[in-house]
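Every protein chain of the complex appears in place save one, which is left out.
Presenting subunit A:
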Amino acid sequence: MEPKQPTNLPAWLQAPASTTSHATRVTFWQRNQRHLRALLRRLAQPAPAIQPRWHLAPQINLIRLLLLVLLIALIQNAVLLWCLALLLGFQLLWLPPGQLRRFVRSWLFSSVVAVIIVLPSYWLNGPATLLFFSLKTSLMLANAQYYRLTTPFQDLLSGLKSLHFPDVLIMTLAIAVTYLRMLGQHLLLTMEALETRTVAPTKHPYRLIGAMFGNLYLKSYAYALELYAAMEARGFNGHYVRSTPTHSHWRDYLSLSPDLLVLILFVLWRP
């Protein structure tokens, strides 16, 4: 059917728009819009922001992190913990000031959250225990934050693949993270579109939130079906293959030596 030509413009559309002025009753929704947008923007951005000075093979990076977390969890000796802290400090020395600030910010935030939420049981055992476990937890979190900020998500997947983690796990992780970013981007754009049509405080903000998330659910469902169909159409058979196999260099193994040294000390040293 041929589309009709538009009818003449109605009188209200030809009249100059009168800008209305509303009382600004700031709702919870409007107060938090900026924070939500900032969060979604971060979610929609590809990681990482910090470039490490030495680029190690992904699997070595991952082994290193696991080894460090394990050591910090097991070590009860303050000198060895100090050695591990020095090792991390040495790596941080090479970061530019801006990136170091970013690291410190996210590390402090996660440490405070851990101390408040995860560690209250230690509070009952006296200040010395609390201090010791708080230090151990923040050291663990500092290493994890450093890994998170310096490792692209693709490197994590490559590391897992090289360490022979199950394909299903890697693929689920890959799709989940990519998907999360995509949905974050969709929600961010929806909020921007909503903002351009928000000319007064919304009377029913929670109804709007419901409609937006309902739409997001429908969208994610449709995306999932399309994604699977596209994967099948390109010959997906359940086996997840990384395009570039990663090889370890002797320098990668050498980078593990300080951590291995601490491990040996941990096993052999009985003060």
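Note that contacts are C-beta pairs under 8 Å (C-beta built on N, C-alpha and C of every residue); 3 or more make two chains touch, one makes a residue touch a chain; residues count from 1.
Throughout what follows, contacts and distances are computed from a predicted model.
S.K.: What is the protein name, per UniProt, of the chain that does not appear here: "Energy-coupling factor ABC transporter ATP-binding protein", "Spore germination protein", "Asp-tRNA(Asn)/Glu-tRNA(Gln) amidotransferase GatCAB subunit A" or "Spermidine/putrescine transport system permease protein PotB"?
M.R.: "Energy-coupling factor ABC transporter ATP-binding protein"
S.K.: Considering the whole complex, which of A:Leu163, A:Ala211, A:Ala229 or A:Leu261 touches the chain not shown?
M.R.: A:Ala211
S.K.: Which listed residue, A:Val113, A:Leu131, A:Leu189 or A:Ala229, touches the chain dropped from view?
M.R.: From the options A:Val113, A:Leu131, A:Leu189 or A:Ala229, the contact with the absent chain belongs to A:Leu189.
S.K.: Against the chain that's been left off, what residues of subunit A make contact? List them.
M.R.: With respect to the unshown chain, the touching residues of subunit A are 2-10, 12-17, 19-22, 24, 26, 30, 45, 186, 189-190, 192-203, 208, 211-212, 215, 218-219.
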